[in-house]
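Of the protein chains in this complex, one is absent; all others appear in place.
In order of appearance the chains are A, B and C, and numbering begins at 1 in each one.
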Amino acid sequence: MKITGLRKTLFSRATLRAVIALSVFLVLWEIGSQSKQWLGFTVPWIGQVPAPTAVLKAWVELLSDPGYWQSWYMSTLRVLAGFFAAMLIGIPLGLFMAVNRTFNGLAFPSFEILRPIPPLAWVPASIIFWPTQELSIAFVTFLGAFFTVVINVLGGAKSIDVRFFQSAQSMGSSQWDVFRRVVLPATLPSIVVGSAVGMGITWEVVVAAEMISGGGGGGGSGGGLGFFIWNSYVGGSYEQIVVGMISIGIAGFACSELLRTLGGYFTPWLKKR
Amino acid sequence: MDQLVTLLKRAMPFQMVPDDTLKAIAGLAKYESHAQGDVIYHIGDYADDIYIVSSGSVQHTLGIGTQATHLDKTMRSGDVFGWAAVLENQRSRLAKTVCLERTELIRINGEDLINLFKASPALGDVVMSRFATMINKEFTLPEAVAAQVPHFTQAQATMATMATGLTLTMFRVSQWLKSPKPYLMLIGFSILLGIWYFTVEVWKLPRFEDMPGLTVVVKELFSKDPTYGLSLYTPEYYQHVWVSLRRIGIAFFLATILGVPLGLFLGWSKTFREYVFPVFETLRPIPILAWVPLAILMFSGSETPVIYLTFLASFFATALNTMLGVETIDESYSRAASCLGASKWQTFREVIVPGAMPFIFTGLQISIGVAWFSLVAGEMVSGQFGLGYVINTSYTMVRYPTIVIGMVTLGAVGYTTSAMVRMAGDYMMQWRVRELALGGR
Amino acid sequence: MTTDISHGLSATSASVSSKVNAGEITVSNVSKSYGAGLFTKEVIKDCSFTIECNKLTVMIGPSGCGKSTLIRLLAGFEKPTTGDIKLGGKPITGPGRDRLVVFQESALFPWMTTYENIMYGPRARGEDTQENRDQADYLLEKVGLTAFRKKYPPQLSGGMQRRAELARAMINNPEVMILDEPFRGLDCMSKELMWEYYAGLYEESRRTNFFVTTDIDEAIFLADRLLIMSNVPGQVRATIEVDLPRPRRLAFVFDSERANAVKMEALSLLHEEAMKSFTGGSKAAADFVEAYSRRSSKAEAG
Partner (left out) sequence: MSAVLQRSAMSEKVALQGAIRIEDVVKIYDPEGAAVMAVDHCSLDIPAGEICMIVGPSGCGKTTLLNAIAGFHSITSGKIYLDDKLLCGPGKPMAEPGSDRIVVFQNGALFPWKTNLENVAFGPLMQGKMGKKEIYEKARSMMADAGLSGTEHNYPGEVSSGLRRRVEIVRALMNNPKVLLFDEPYRALDSLTKSVMHEALLEIYYKNKVTIFFITHDLEEAIFLGHRLVIMTSRPCKPKKILDIDIPHPRDYSVLTSPRFRELMDETIEVVHEEAKKAFAAGEKEG
């Protein structure tokens, strides 16, 4: 039953169409990039982009380059640091704001004033403040995820159906019990959503921060994927730019998927019948 | 007698009444005939009977003298009028009623009729509810008539609505002021600014002392002769804001006019989605900032790459949300449209587009947010002007207070643009605003 | 109208004079309004009635007549503006496990399995004992959900969710069960089956039950006493003793002359109230119907 199901998705019309569409996309890209040689004139915009085949070749070469993997490692480390810091501070803060009205009145307006400032605008201030480059990147990364996480947790906790509280109360729950067994699980789905979105933003911010601040203290190959891209640009190896872009895409996608799977594991009641 | 019964049966309130009850009603009825021009009753007369027109026609006139207006509807055979007779709190006639030709009427004492129905409350309710519907119909019809009745003057009604609207707002404001919220907010702000002020300028904590201080920033911002060259009085400040706004404007506009239709088609046509969406999804996880070098390669100059980056971020958010919006439209809406004879294209225009509107505007809100996000990044990396550029050059040229000026301005401008998008959404979705206003009272 | 209320009151004083029953709720002269100043809306006005001990009292009235507000007051989630509510002679000050509320639509915690939901009450009080676990198993079997003990509420059908909710309430042994349209939203057939089911549970335990509904058949099938509410502001308009024999079975009840007579009586009162809320949109029509009903109630009084 399962195998037939798998076969069905693999050979379904949708998959077929996806393959066709992606192939057409790649072929067009190849033609566009090679237009100078093949057609005798340069197609605007795409003409400047390295061809997929060249990118693939560059990628294969990079796979055995430890510097490339070092970039992966550095970026992932920064993302994880910023992300976990955001979760660690953001979730309790959001919950506390939802539960305590006074604190909410105190902190929420200030929070709303700071929120519209794009995280990247904090980069210079962060570099001035933190003693090391590494910390300043981590801080900006943290900010990127922090606001999203807090807003999601707060929204989730505030939209809990009042009947849940009422029935818990009428069955004799204490305050702490209501918090632990009603508020927390009821907010879990929004925590999952918030962290998945936050993860996406984190990757965006890391790349930008690495580009702007010119890589980590190590410089050169130690600077993470964002720096890898910038370095490739400065060094004129344009194929590597695209490799870097795809790598970050894969990394971001994998992290978000991982979070969703984890989230699904923590919220079993949300599964479809 | 039977003739009376047949006649009663034609009158709207009595259509469902069983024959034996009708006979009882007929027993209460008096039959009378009038010549043309006869006045049945005047305004203010005591209302005792209700009337059913047997033949001929009568006309109602509301108001007196020059204010007098004829009611649009002329009462003819089978129509009922004079219902004030069955009301308890309105026992005087509201109109003057005149026979337009030779007219035969059946009159029934209101009190007697009520008493008859009291005997069978079930039946009474049905008849009374029909009466109610009828009164409803006839007395909500002409606006001209409503304007004549002193209580319902159009202008007064508008005034009244406005007044309640205003009092409601005032009420809400006073409630808000009575609640601890505004004071907590002020305390919160003071704490935030206090921390900034004390840590940087008073206590000069390590690391903090390098940061631009509160007073320095404020002085700079309001100085006519700024130390670091940027304040509310320098034209450069407005030039930077304008450049950023123009970039956002172009990018956001392009993203909307391309992203919304793409999203609509993605959601609407399954075939289109199956072909296009995979490509879309493959490109989407790549962070916008990773496009920077490639964008510089693809587009010459420094302006286009920045706009391109901003556009790209907005575009993905808009298209994706629009698609989600179309997918969440309840199937029964498009089914209802096809039932009612709408073609495929009409369904798209009349159902899919307005149905997806709430999601489109959510998408646009997100889109303007990410547009600012990537604009700042783009301006920091390349670009000649703009708020991101201000922040970055202030850093490299060690003019720290202007970093904060840039950040604060960014926050304010970003907030304003997203508020504008929200207002545009409210304007275009009146139905939603009114629905929500009703629910969230 | 006054006669009806005094009828309710006389019943109260009779039972009060004999002894104060533990599970008896007396509501005296309760009013509840929301908002302030110009925007005050009075939802319940001067409402008095008794929920007698070990009886199933059903309250019926048009939607939006303040029934749900009354339930929030009885449960102690809110306080009345004036008047007082007493349970067994003691005033109600806040929510407590002596009065358990079963909500309209299901309020099962979606993040807990059926079994965890049923065990919520005992666990919340730190009574996760073998005895309570056995009781939970017994109740699961009683409501026919043994096979579904590890399922989450969204995986259950509407009828099953309601049964799980009944079980969750019953494990706490409350003195009074308060049910706020618990079967609303179920389709008519599942609903009728739930009536028999619920009546069976009640007949076994004979707890004090207070049941609120808008469904006349449901009300007559279940009730020992029927309270009929007026339109906003809510008041008890009439009390009808439903002296049908128990145990009750659907076919049997709807065959009986007595049930039909009660239904007719209640219907005529309710239809009038429903008409009021139905025509509420138009001022003229509302005035009209109100005037009519005032007249007929005057006729009844005189």
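The definition used in the following text is that contacts are C-beta pairs under 8 Å (C-beta built on N, C-alpha and C of every residue); 3 or more make two chains touch, one makes a residue touch a chain.
The shown structure was predicted, so the numbers you read here are calculated from the model rather than taken from an experiment.
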Among C:84, C:187 or C:241, contact with the omitted chain is made only by C:187
Would you mind spotting which of B:198, B:272, B:333 or B:415 touches the chain that isn't drawn? B:333
Would you indicate which residue among C:82, C:157 or C:205 is in contact with the undisplayed chain? C:157
Positions on chain B contacted by the hidden chain, ascending: 15-16, 76, 122-123, 126, 129, 133, 136-137, 140-141, 330, 332-333, 335-343, 346, 350-351, 354-355, 357, 429-432, 434-435, 438
May I ask you to list the residues on chain C that touch the chain which is not drawn? 62-63, 156-160, 184-190, 192-193, 214-217, 250-251, 254-255, 260, 263-264, 267, 270-271, 273-275, 278, 281-282
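Operating definition for what follows: only the chains that are shown with their structure count from here on.
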Chain ID, smallest distance between chain and overall C-alpha centroids: B
Cα-centroid distance, chain A relative to chain C, in whole angstrom: 50
List the centre-to-centre spacing of chain A and chain B in whole Å, with centres computed as mean CA coordinates. 35
Of all residues in chain A, the ones touching two or more other chains: none
Spell out the part of chain A that touches chain C in their complex, as residue ranges. 161, 163-164, 166-174, 177, 181-182, 185-186, 188, 267-269, 273
Within their complex, chain A touches chain B through residues 13-14, 17-18, 20-22, 25, 45-46, 48-49, 102, 105-110, 113-114, 116-125, 127-131, 200, 203-204, 207-208, 211-212, 225-226, 229-230, 232-233, 238, 241-242, 244-246, 248-250, 252-253, 256
Would you mind writing out the residues of chain B in touch with chain A in their complex? 180-181, 184-185, 187-189, 191-192, 207-208, 210-211, 271, 274-279, 282-283, 285-294, 296-299, 369, 372-373, 375-377, 380-381, 387-388, 391-392, 394-395, 400, 403-404, 406-408, 410-412, 414-415, 418
